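With one protein chain removed, the remaining protein chains of the complex are shown where they sit.
On to chain A.
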Amino acid sequence: MNSLFTSVSAAALASVVVASAQIGGAWPSIANDRLNELSQNEQNWVMPGKNYSQDQYSKLDQINKSNVRNMKAAWSFSTGVLHGHEGAPLVVDGKMYVHGAFPNSTFALNLDDPGKILWHHKPKQDPLARAVACCDVVNRGLAYWPGDGTVPPLILKTQLDGHIVALNAETGAEYWKLENSDIKVGSTLTIAPLVVKDLVLVGSSGAELGVRGYLTAYDVKTGEQKWRAYATGPDQDVLIGADFNQSNPHYGQQGLGVETWEGEAWKIGGGTNWGWYAYDPDTNMVYYGTGNPAPWNETMRPGDNKWTMTIMARDVDTGEAKFGYQKTPHDEWDYAGVNVIMLSEQEDKSGKMRKLLTHPDRNGIVYTLDRENGELISADKMDDTVNVFTHVDLQTGLPVRDPEYATRMDHLARDICPSAMGYHNQGHDSYDPERKLFFMGINHICMDWEPFMLPYRAGQFFVGATLNMYPGPKGDRQGYEGLGQIKAYNAITGEFKWDKMERFSVWGGTMATAGDLVFYGTLDGFIKARDSDTGELLWKFKLPSGVIGNPMTYEHDGTQYVAIMYGVGGWPGVGLVFDLQDPTAGLGAVGAFKNLQHYTQMGGGVMVFSIDGKSPYDDVTVGEYAPE
């Protein structure tokens, strides 16, 4: 009964949209407005990161620091899948959409009676995909497009086997399906798509193996490709135009996607993107980070290797690159630069109001740029233990390396901080605009890198390195704990309002609310709430399995809920999941996270909380079998 009502109201809304579109005549922006509008409604959580700004900040304050201690479990849902669960579910108009690790099932639940599955999309996938995926078989979530009256509302998902699928949000039926990445060439998909206007943006994974990374925009209604921008190669492939980096020519301008590589190595140069995207309707630009160059062995690719490891800003309609700032030229540590970008409006040090983007990078530096022209505003160490760079020169934009912590042949580097996992990885962080604070979940992990060479027969030699990962200097290196931190950071002053150590990495990221709270999950399986001002721990709950996703919040029938996915895995959890393919992942994770197994085991699902555990089932007749 309820679901019928929902679908009728959605159709009614859609027809209103159609009518206004005909009057306005600005069709392409309509879906944008509608999705943007839905994202402003605090009842919803319509996209990864909550809104185009990706601030993961909710104005809901029913749950707040005075009552959070009364938060209790309301209901839960199992995805039926072990392995790592990254990202967060979506909530749109009274329905929750839940994703999962490979085999990438998608579920729709009615929030009035979440005990019944509205629909379940379970794709058949080539099992080869499992073998090709580098670091567990995670997926980071779904996107929603609200429909236009002709085409129904759609759920967009990626599959590990490289396919993008559009599902009818009402029925779960496949609306269109296309192949974005070919697993036969080592490329997979784990990313959550982002819908902007009538486009769906999707990246690519698999940079370890000579895949050339790209970002593609598809027509959300048909799956037709609109543009594709590569990370490396000639300007026409990277979609670099005449005005690229015109405000910051020292970042580099034309021709560098080829010139900063030896020979034709750009063809296999990596630079995939599998993190998150942000979008600003005013600049009409989409912002994201490109990943590490390939092949991994840095001696095989002399040069800066542009435009890998770059914060890219592109016109969303054409894909044309407007600015690009390379954070780690010629990467030698695997600091894949795909992390979250969050948008904010803040006064800079001179008091000038600016539109900013902030990006906690894997290399241990958190960057803030003017998102209109790319100017570098600040670049601070996430933690004072970062040692690969002494600092970032704000004039040149270049990181100043400490050669002691370089990774090269004939040099045994110990205590490199961060490790290859980065001080920050795929976690989706949050920004509290009231406090002007970014809440960052951090890895506190360092590594030794011991290179060696083994010649054998007939001119053959093998260059390898032994990687060991262990807690950073502030952790417990004997007990292998103290591998993570959570910090509140001001991007203008560069100061940390507070910081707290965690037993393991805060891998999944954070969510902030107007209830003066920061929520996050931990690898050992807790969801926690801290005071946004002080970091004081106010509430926690032990989940069935460890967390590598981020919390979200929504309101339904006047009640605020907080939801989080559990399911340990991902890179830090590879020691717990048997199917490991990437040996460095094994080295790093299994070494560093050897104690994780004493705290949690595999699982997979969603847990939902509210004050006093208020739920639809407070009315015990809801969902009961009713004989005729």
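Here is the rule we go by: a contact is a pair of C-beta atoms (placed from the backbone, for glycine too) under 8 Å apart; a residue touches a chain by one contact, two chains touch by 3 or more; residues count from 1.
The criterion applied here is as follows: contacts and distances are computed from a predicted model.
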Chain left out of the displayed complex - its UniProt protein name, from "Protocatechuate 3,4-dioxygenase alpha subunit", "Methanol oxidation system protein MoxJ", "Cysteine desulfuration protein SufE" or "Ectoine/hydroxyectoine ABC transporter permease subunit EhuC": "Methanol oxidation system protein MoxJ"
Residue of A:Tyr423, A:Tyr470, A:Tyr489 or A:Trp571 touching the missing chain in the full complex: A:Tyr470
Positions on chain A where the hidden chain makes contact: 131-132, 134, 184-186, 206, 208-210, 263-265, 267-268, 295-297, 448, 450, 452, 454-468, 470, 477-478, 575-576, 578-584, 586-587, 590-591, 594, 597
